[in-house]
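Removed: one protein chain of the complex. Kept in place: all other protein chains.
Should a chain be cited, it is by its letter among A and B, assigned in written order, with residues numbered from 1 in that chain.
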Amino acid sequence: MRTERRTQLIEITDLVREAVGDPNGASAALVYVPHTTAGVAINERIDPALVDDLENAFQKVVSDEWEWKHDDVDGPNAPSHARASLASSPQVLIPLRDGRLGLGTYQGIFFCEFDGPRDRKVYVTTLS
Amino acid sequence: MRTERRTQLIEITDLVREAVGDPNGASAALVYVPHTTAGVAINERIDPALVDDLENAFQKVVSDEWEWKHDDVDGPNAPSHARASLASSPQVLIPLRDGRLGLGTYQGIFFCEFDGPRDRKVYVTTLS
Partner (left out) sequence: MRTERRTQLIEITDLVREAVGDPNGASAALVYVPHTTAGVAINERIDPALVDDLENAFQKVVSDEWEWKHDDVDGPNAPSHARASLASSPQVLIPLRDGRLGLGTYQGIFFCEFDGPRDRKVYVTTLS
């Protein structure tokens, strides 16, 4: 997956659904992000204005203005690392109910980019 | 479950324990919240003053005063959505040890309401 902006939420519900396929009696689907400046979150999938609000809130909760020391090959992106842990999670686990993702009516799964643009991947695993 | 206040932590440890019942060799219990303005957290179940402190902290970390755009059928509740993702999680997964929830001595499971009062539900699933 290719992200386009520094902080960007991208809905991946359909991609997760496809990756799960026929769950064949599995109990839950694990969505895992193997990156240190990105994560995953579940929130309302309906309103694009809310996605903007969440992107802003996720940026605001960790300020670029705080004092940061980390500066490696990717540049000084410590706030991106902190946001990945504070604003999102490396993983969500969603129960499977009647062979389908047990998401609530308004819930969507969002990939959370905090240091884009970048090429990213997500692992989806089913558990019994 | 019925919540009563806008931001409210309600201990659900006993409800989760009941829902798990005899885990019959299962390895972990998944507690999942299918809402976008609520979540779940684990913290100390002893002191009501701490529950007040956590409710205040969870509200403070995302300010109502930030600029928000989302305003749908439920009204302008974007901070509630942001708190659900920033202050809690849609899910916790607790290991089962000797047939019981492997919670620490002081740990309780809390439903976290960020847009109450509302009727809410929680899914509990055991994994093998």
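By our rule, a contact is a pair of C-beta atoms (placed from the backbone, for glycine too) under 8 Å apart; a residue touches a chain by one contact, two chains touch by 3 or more.
Computed from a predicted structure; not experimentally measured.
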Exercise. Pick out which of A:9, A:41, A:61 or A:101 touches the chain that's been left out of the picture.
Key: A:61
Practice problem: Could you tell me which of B:11, B:44 or B:72 touches the chain that is not displayed? | Solution: B:44
Exercise. Could you list which residues of chain B touch the chain missing from the display?
Key: 27-28, 41-44, 46-47, 49-50, 52-54, 56-58, 60-61, 86-89, 92-95, 97, 102-107, 127-128
Quiz item: Can you name the residues of chain A that touch the chain not displayed here?
Solution: 30, 32-36, 61-62, 66-72, 78-79, 81-82, 84-86, 89-91, 93, 123, 125-128
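Methods note: only the chains that are shown with their structure count from here on.
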Exercise. Can you grab the rotation angle between chain A and chain B? Superpose on CA, round to the nearest 5°.
Key: 120
Quiz item: Taking each chain's centre as the mean position of its Cα atoms, how many Å separate chain A from chain B?
Solution: 19
